[in-house]
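The other protein chains are all here in position, but one chain of the complex has been omitted.
Here is subunit A:
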Amino acid sequence: MATASVATHDTAHDHHDHEHHDNFVTKYIFTTDHKMIGKQFLITGIFWALIGGLLSILFRLQLGFPDMNLEWLRPLLGGWITETGQLDQTFYLALVTMHGTIMVFFVLTAGLSGTFSNFLIPLQIGARDMASGFMNMLSYWFFFISSVIMFISLFIKTGPAGGGWVVYPPLSALEQAIPGSGLGMTLWLIAMTFFIASSLLGGINYITTVINLRTKGMSFSRLPLTIWAFFLTAVIGLLSFPVLFAAALLLVFDRSFGTSFYLSDIYIGGEALPNTGGSPVLYQHLFWFLGHPEVYIVLLPALGITSEVIATNSRKPIFGYKAMIISMLGITILSFIVWAHHMFVSGMNPFLGSIFMFLTLIIAIPSAVKVFNYLTTLWRGNLIFTPAMLFSIGLVSFFISGGLTGIFLGNSAIDIQLHDTYFVVAHFHLVMGSASFFGMVAGIYHWFPKMFGRMMDARLGYVHFWLTFVGVYMVFFPMHYIGIAGFPRRYYSWTGFEFSNMYTDLNMFVSVAAIITFAAQFIFLFNFFYSMYRGRKASQNPWRSNTLEWTTPIHPGHGNWPGEIPTVYRWPYDYSKPGAKEDFIPQTVPLSATPESNLPHEQELVKLELEIMKEESEALVANEAKES
């Protein structure tokens, strides 16, 4: 009860204030409105995606065209181009590291989860705003500080961190190791600390909001699958990010204070370092305890968005709603007990490896359930191929093709051959990178009308989709072959070894495909910014969808609904219900209003529903009478 009245108080306040008190700063910069914060995360995420993509193009140039003269990049890269016109070798490592860090954390965690959890949770559960608007604002600004620090680290003289996005010690712990382990690594650690704080503030807010601020009738069994996904993502983040913090803290002590948590018996130039008694494998355990759940932090929101988009555009209820929830719960729990499959070749106990292999392969079950449910939702649906729908189907495709290779990699014996080869790169770029990216893009196309009140151009969307979809397969499919042949990831050059010489053509092909795919993203960028100002004006419910966000005005103010928050009477997937007049029934339509389409058990619920509504209106009348 306390919650409800607090929420109302805020709203009433907002209604009076936002007409004349919102200036530029409180509306666009230090805003506490979840919708604007979501957009801030989105714009920052897009910025980082461009940087991250550009870095990958730079190192793809080196991999595909090792003899190319890169003198023309000197204006951008300066001293990182050597005198012979080649890419500097340590800078190559920094590029790979920063590409990974940026894409995993800044784009697919903050850009995806930050955007859509913020934007959609209050709108879809029927809340005025997040539980704490201030904490939400703080979450964005911590992310912003983190972004600034990480961005600055790209430009320092010794270059950004270069030890791989996993920053394993001792490479990352010793300044003497590579130039990137100096100031670049320090900035990396500071930036990640702010990032962790931002994620935790956001996550605490998402969980609190979903549990405490749902509108009347919005039981957990009526939540859209998007909200389930965001909720579980936040739970995973809440449990795993503190562990990364612990790992990073010990690394900071090793780097700056001379402790030996991860360092032991290291000789540099024949001289022994004073550190003894540390264990680098300890870092790997701590890191992957975050690192593996992080995969699902990245993936689950995309899967949630896909569930919503596919059900809406198939005009069919999602197949197996409960199975979807249970499999997401399963993934959440399993994600915490499989981390050591990243460490099969780290020298850990092979018996332990078998246990982790077994647990890892179990994840195939909930994943397969989800894929099955997507396909059966599509099966014989009245498919409407909006760009969002295409990207969602694309996600399912990547999830299958990338997921299958996960079964190989999860085997501790096969992993001996495949570990740290391009096979791994192909696997996770398909199943986690591209799939999540497609989920994010699908979400943008789908909710753009709600964000900006205008539609994105569908034809440009189709061009964007086909170029990206084909492009992604062109880039990552050949990598499987290179990986099976045994070529390790993160290597600067292919020409140094006999066995990999023959792959130069394939690499050239991959690089060209990568450049085309990257270029195709500018179609999206143009579409995004052009449509924001010049796009066709959106109607209130352009996709004829059931969820609550489409009951708000086209340009919702701070507080989302001008009047009362609507009550929810049904689950969000009543599409094409037999007997119904339209092929969708929004969640706000009472069962008593649709006697023609109610199922027998729902007819029973109608009586209960009418009773509750009667009681409520009596109470309301009594209250009004008391007041006057």
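In this text, a residue touches a chain if its C-beta (ideal position, glycine included) is under 8 Å from a C-beta of that chain, and two chains touch if they have at least 3 such contacts; residues count from 1.
One rule holds in what follows: contacts and distances are computed from a predicted model.
Note on the omitted subunit: UniProt lists it as "Cytochrome c oxidase subunit 3", one of the names in "Peptide ABC transporter substrate-binding protein", "Cytochrome c oxidase subunit 3", "Lactose transport system permease protein LacF" or "Heme lyase CcmF/NrfE family subunit". Of the candidate positions A:135, A:325 or A:414, contact with the unshown chain belongs to A:135.
The hidden chain makes contact, of the residues A:29, A:76, A:148 or A:211, with A:211.
Residue A:243 is the one among A:123, A:243, A:369 or A:513 that touches the chain not shown.
Although one chain is hidden here, its contacts on subunit A can still be listed: residues 1-9, 11-12, 15-16, 131-132, 135, 200, 203-205, 207-209, 211-216, 218-220, 238-243, 245-247, 249-250, 253, 257-261, 264, 276-279, 282, 285-286, 289, 563-565, 616, 619-620, 623-624, 627.
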